[in-house]
Structures are given as C-alpha cells and as structure tokens.
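I have placed the structure first, in the form of structure tokens, so that the comments after it can refer back to it.
Here the complex is missing a single protein chain, while all its other protein chains stay put.
Residue numbering begins at 1 within each chain, and the chains themselves are lettered A and B in the order written.
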Amino acid sequence: MAKITFDGIEIEIPDGTTIMNAARTVGGSIVPPAMCYYTPLKGSGGKCRACLVKVTAGSTKDPRPMPKLVPSCITSVQDGMVVENTVNQQVLDVRKGIVEMLLINHPLDCPVCDQAGECDLQNFAFEHGVSTTRYTEERRTFDKIDIGPLIQLHMTRCILCYRCVYTANQIAGDRVHGVLGRGDAAEIGTYIENIIDQDFSGNVIDVCPVGALTDKTWRFKQRVWFTKPVNAHRDCPKCSGNVLLWYKGKDVLRVTARKDEYGEVKEWICNECRFEKKETSDWTIEGPAHIDRSSVISANHYELPVLNHSVVADLPESTQRELEKNPPLKLGS
Amino acid sequence: MGRKLLTEHINVEGIDTFEVYRKHGGYRSVEKALKTMTPDEVVEEVKKSGLRGRGGAGFPTGLKWSFLAKPEGVPRHLVCNADESEPGTFKDRQLMSKLPHLLIEGMITSSYALGANTSYIYIRGELLYVLRILEKAISEAYANGFLGKNILGSGYDLDLHVHPGGGAYICGEETALLESLEGKRGNPRNKPPFPAVQGLYARPTVVNNVESIAAVVPIINDGGDEYAKLGVGKSTGTKLFSACGHLNKPGIYEIELGVPVEEFIYSDEYCGGIWKGRELKAVVAGGSSVPILPKELILKTAAGEDRLMTYESLSDGGFVTGTMLGSGGFIAMDETTCIVRNTWSFSRFYHHESCGQCSPCREGTGWMEKVLHRLEHGHGHMEDIDLLVSVAKQIEGNTICPLGEAAAWPVAAAVRHFRDEFEWHVTHAKEAARPGAVYPGKAVLA
Partner (left out) sequence: MPLNLIDMEPTNAPAKPQFSAAAQDEIKRIITHYPEDRKKSALLPVLHIAQAEFGGWVSPEVQTLVAETLDLKPIEVYEVATFYTMFNLKPVGKHVLEICRTGPCMLRGSDELTAHLERLTGARVGGETSPDGLFTLKEVECLAACGFAPIVQVREKYYEQLDTPENVDAMLTELRNMVHRPILPWEALAQN
C-alpha cells in the first residue's frame, strides 16, 4: 500500500495504482480530466495531456519534486507522494492551454454533432477552457467516411486519442483501421476502403470521446438530451446483454453500453445488441438510468427523485401519498 | 591543430576497409577489452573519461551505462542512434561513411561492456548508401573474427546488424527509435519505464549516439584518464562540430572542447570566417533546436568573457543570454539573413516532423508555423509576436518527448533576441515580404 496526498487529501491505495485512479477513489471535482485514457483499454493514456498534474514530492524515499508536470493517468503512485491538481495554478493554466490546443483544429460544429450533450471535449472545454479563441488560421478538415454501413467516421472532429484503435486491437479483434499519416495530418482510417464489421466493432463508438465515430443508425435522429436512457438487458449469446436503451417516446432510438461516472464502458456489447435490437420487446427493462446532475441529459428530470429519507417526514401529506404509490428508485439501479 | 581522436585517419586511402583500418591501429580496443578487461572495468573507464552523450543531451555516457538493468536470463541490447536528422548536424554521416570500422569497433567494445549479444545500428533511411558501407564493413569484421561467436577466443559472442529508418526526425528520440526498430510508427513512449529497464522488445537497452560510441575506442585504447585530460572542466575530450550556413569553409571539424567560438568561426584552421566578406549576424550553435544567439552573444558571454566551445560556456547565461552545445550542429548566418524566415523554416521542420501523438506538439507546432508564415509573408499583426511566445510556452515541458521543447526553443529565442526584426515584419510588411529583404536594425542582447 502507498499513502499519497492529493490536493491535500490523504489517500491510501495499493502500490502500482496510477495517480488518476487514486484520485478517482475520492471522486468529485478533484479528479483530473481524461480525454485519451480509458481504464479498460491497455496501453491507453499519456497522449492528450489533459490530466497533467504537479508532483511536489516524488516519494518518501526521494521527496524531490518532479521537474515537469506528469500525466496522472499513467504515472504510478509512490509512498509519500504529494500531488497537486486543482490547487496548483500552473496545472490549471496548462490545462487551459491543452483545451486551446485541442480546439484549434476542431470544427466546433456542436449544433449539428450527434455527440453534443455527451461529448468529453465539450465538457472539458466548458470546465477548463476559456470562451474566446486566439486561433485565426485555417482549420484542418477531412471528408466524412463511412466505415461500413453502421459507423461513420468524421475525422475532422477527432482528437487522436487512439481509444478506437486499442478497442479494435483488444476487444473487437482483427483490426482493419488505425492511425495513418503523422503530425497534425494524422488520421484514423482503413487506408484502402474497408469496412469494420467484427462482432464488437460498435464499441469504438462508445469509447470515442468526441463525435468522430458515430452510430449511423442513430445519426441526426434526435438531440441526446431529448432522449431518456433506460437500463435493459437481454439474453445474448455474444455479450452480457446489459445495455442502455435511449428512448424518445416509445421508440428506442439507440442502444449503447452502460458507462460509469467517468464515461468508461462497464461491459462491452455486441453489434447485434447495439444495432439490431431496437424494439422494447427485445429487452427486459430495468428502469431509468441514473444520469449525473451536471449532464445536460438530466435536464428532463425524467428520473424519479432520489430522496433523502430524513427529510421525507417534512414533506406535505399529498407528496408523501404520491411517494407511497411511486416509491423512489435507488441510485444507480 | 589540436589532437584528433576520431578522425585522425579519416583521409587515409582505403580506411573504410578492414585491412587498412587494422593497419592504422584499428580494433585494438576490442583486443584490449576482451582479453584484459572485465565488462565492468570498461564501464569504469568510460565513466572516468567524463564522456558526455554526443547526440545532443550531453548526459554522461558511463552513468547511462551504469543504469542498465541486468535481470537474470533476459537479453540486453545496445542500439546505436545513427538517425542523425537535427538540422545543422551531419557529423555522424561523415564518420560512418568514411570510418565505418571505427563505429563497428566502438559497438563491439561497448556491447561487451554492457553484456549485449545482439546490437543494432539504427540509421536514418535516407542514408541507405551508408548502410551499404556499414554492412560491407560488418561482414569484413565477421570474416576476421571480430564479430560472431567466441570473438578472439574470449567466449564473448556478438551479432551486429544495421537497421534503416524510413524518414522521420522523431526516430532520433530514443524510445521512438526503439518503436521504429520494432517495425512500428515512430511514436515516442511515455517514460518511465526508461529503455535501461524496458527498451527494445521490452528488454534492458542502452541507446547511444554514433559519436559517443566511436569515442569509446580512444577511451579504451588510451584510458579514461587520458581522455579526460583533453578539454575543459566537465567538457572532456574532443567533439565533432558540423559547421554550415554562411561560412567560408563549412564541414566537419574535430576539436578539443574549449576552443573559443571566435577562433572556430574566423580562424583558417576551422571555418575561415563568414562568406562573401560579410558580417556575422547570428549563430545556432548546437543544431536547430537550441536557442539562436546574435553575434555579440555567441562570441562573448553576457559577462564579457570569451565564449568557448564547451557544454558549460555555451550554456552560460541560461536561455536568456546563452544557448546549448547540443549536437554540435553549428549554423552561422550572415548579416543578410532574415531571422523571421529562418525561424519559420525551423518551425515548418518541427511541424512536419511532429509524430502527432500528444496534443500540445501536434497542434502547437502547426500553429506556430502558420503564424510565422504569415509574419514572413507580410500578413502579420503585432499581437502575433507575443502569441508565438505564448504558444511556445504552452508546448514546452508538456509533451511526451523533447520534440516539444525542440520546437518551442528556437521560436522563443528568435523573438527574445530579434523582436525588433519581427516587429519590422509587421510595420514594414510589404518591404519585409520581398524576397531577399534585409532588416536594417540590430539584435536585442538581453
């Protein structure tokens, strides 16, 4: 076990844990943002530099500060390490700079992007960026490409996190796409026209932090905040069958994997569940999914209130009667 | 003329053949090391010599060697970094093409010291013709019992191979080089783990520059202490400088560290002064990534002392009034040189060579190039100048590998010392954008 101090909070954590995952055990706003790191994908992380933090003491053994900011997603904790994230002005300034860098060649086409409302880049820019730009040069653009009938690649929006490449290597198997070219001309692609159609290839959509890889069966159907996520499952021979159904009225508009609070897929789902099962009758419904209060998707208040029982007694009688008829759901169910 | 340890026989007819090289004392260090020294004793001599990495970072070679992990039963590797691509630097190409056996000899002695049984020379792909020269020399070394099984009856085995790159400056970064040697894109790795623990094929690996490995030969022949007697202070031995740009005699010079910069530029023994009888304007002393210095500051330090060709003297004054020795790529610019144009050219280089893996470098290098392009071509604004400095700062220190710094430093330094010239490109945009335009003013010294 290692004991570290993160933004003044003491955390005890097994050796070998990364700084990022140590912070996640505390949770909340002290957790560094991650645009490329993805826990379930081996080798991910270290690229976007969004999670850079200051290590003011390396360890008990060697308490010197680390000279440069370090990527918290791939730097292991050491006993006695002292880390500064939200309390360090240099870290916050650099993060502002990273937002700027990620946005200079991003099209900012959120009004027509299917990812808007559940976009990591949007959230990152909102929380850590500035509202103006200093970039006046021409932006880099690419043509849209269909990689198969089910997935569209909108390279212009890509931030080159490599998550989809790791997913294809580690989850879907038989990778046909990758990163081509280099520098700011690097792009995700298949090189010669090729389709991505392995059983689990649809997961590249879920891991994409931006709207670069989108579900063609859902494209332009609805803004995400007008849809309601519902937990459901089915008996699937290929995957766990545990999914999220995104409803608009009575229609299932899309099916995705379930994600944790850091946007990471909990269980990979197969393409059949994702693309072919769009009827309520295909599924056993578990109930509305919990959506974080800060997300625009929660704006519809479709989820029944989760009540603190100590305050229930103070509620008006009519409300209490209503609650007995429709008991509140437990968080995360 | 100072002592030459590496290039003494460079002009001898046929020195690229085993026979002639051997006749001029070649492969003595291998005999000495394998027959009379333990590997640790070889490492100790290199430590004593004070040799510092000649690729650019200047890290003590012996110390680097001593970091190599030696887990039981895991092969170790020595990889020679011959991916010479830093603009202004062309010493390794000359050394390898003229004296291939010197590098091979150094590789054998060094591999023995590190306990490596398979070693590689990673050479940039553009130098395929040098790869042919090296492969021929290697087969001669095999034929004469200096490579292969049981070298000189010592029981030590070594295979040596040359591996070509494919055109990517980034592969000069040691972890990108290892990725490339594994047949992948040249994306630098996040560190730790360092190559000394997990390098080529996840095995402990040392990566050294061509000139560093060549220097092991005289160090073992004459002893580390003898080597350390040459030079000044912690800048021991001799160093190859590649002189280019507006000089009368550009080329490779092996000098004992400590020669005054002024002597190096103007004496007939070395560069023979500035071409066409012109005045010197500025120098980039250690390859394109180190800060540019105006004439006044490259010849004398801020304290008014003679600037010497040593690691310490060149970096005197930090990045405010000093620079770095770097790789020894010495680029001189005459009074007609446009600093903005030159900075743009360097910036275009780093933009072109960024691997694209991490966001500050991928996006920032392109941004700087575009702004510099506008300034140079008469479409700049005053605020662009500070913008450049700010973007450079946003890249520096925040990237996976040192290409970020390499891209940021030349821009920041050019603005630091030549801000007036940048401003002139805004105030006199039309005039400045004319091909061959010459800025009439002076540099900022501090």
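As a convention for this text, a residue touches a chain if its C-beta (ideal position, glycine included) is under 8 Å from a C-beta of that chain, and two chains touch if they have at least 3 such contacts.
Since this is a predicted model, take the numbers as computed values, not measurements.
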The listed residue (B:29, B:49, B:85 or B:109) that touches the chain absent from the view is B:85
Which of these, A:179, A:239, A:273 or A:289, touches the one chain of the complex that we don't see? A:179
For chain A, which residues touch the unseen chain? 140-143, 145, 174-182, 185, 187, 189-193
For the chain that got dropped from the picture, name the residues of chain B it touches. 84-90, 92-93, 120, 124-129, 132, 135, 159, 161, 163-169, 180-186, 201, 242-246, 250-252, 284, 288, 329, 331, 333, 337, 341-342, 345-346, 348-349, 352-353, 355, 435
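Following the convention adopted for this analysis, only the chains that are shown with their structure count from here on.
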Go ahead and note the Å separation of the Cα centroids belonging to chain A and chain B. 42
Which residues of chain B touch chain A in the complex? 168, 185, 190, 351-360, 362-367, 370-371, 374, 387, 390, 394, 397-400
Can you name the residues of chain A that touch chain B in the complex? 45-50, 52, 68-69, 71, 74, 94, 97-98, 100-102, 104-105, 134-135, 137-138, 140, 159-160, 179, 181-186
